[in-house]
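With one protein chain removed, the remaining protein chains of the complex are shown where they sit.
And then chain A:
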């Protein structure tokens, strides 16, 4: 019971990261799973599961007006039940991925209900009632909190005692298959990132990063640092070209500039 409350609280506070706590990303599975692991007494497993969940949801971010799958509820429930069952990453993913999609509808519901508070805020504004407007911020915030706290709390109360029976009833080949499937899932995250950063000219850097890791066995930190150098070098040359042209014709420089950069990063 206390564990269920604590795990529920982790999910409740986790959703507030992107709401009222400055989007510092502490609500991402990579960080939140640490606390789930702490509460359940298996910190290491929590960290490892969190890493795999982060990979799966790598490409998911609340951009624009869209409501993404609720990785907070999905991640916390998935991590917690997987640690309890002792069966690891495969089970975590099998639970987390569908739960996140289901929980998304609660997030949508809150955003619809918030229309009411938005209209009420307009009324408070008429009277210059600052406290009223602030209240119209904090009530929806509370709703967001409960939209993840309640399902997580319930899942812990209802699922914790049964998760072992359920997991034991699943044939071993399917369980192993889940782990294989779980290893495949990050492909979606990477593809989404590519989609976000995509432009034809930039694709070569994707392959460069891939080759550096595949053949030279460089790790991510090394690639990020090397990438910084490559990017700066390219920029130096780009600027030199530009300033050469600058002497001849200014409009030409504008053209070169837009050719090299404007289309490069493009969110569609």
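We adopt the following convention: a residue touches a chain if its C-beta (ideal position, glycine included) is under 8 Å from a C-beta of that chain, and two chains touch if they have at least 3 such contacts; residues count from 1.
Heads up, the rule we're going with is that contacts and distances are computed from a predicted model.
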Chain not displayed: protein name in its UniProt record ("2-hydroxy-6-oxo-6-phenylhexa-2,4-dienoate hydrolase", "ABC transporter permease", "PTS system, mannose-specific IID component" or "Oxidoreductase"): "PTS system, mannose-specific IID component"
Candidates A:12, A:50 or A:88 - the one touching the absent chain: A:50
Footprint left on chain A by the chain that the document does not show: 18-26, 28, 30-31, 33-34, 43-45, 47-48, 50-52, 54-56, 58-65, 69, 93-94, 97-98, 101, 111-112, 114-115, 117-118, 121-122, 124-128, 130, 133-134, 136-141, 144, 173-174, 176-178, 180-188, 190-198, 202-203, 205-215, 218-221, 223-224, 226-228, 230-232, 234-235, 238-239, 257, 260-262, 264-267
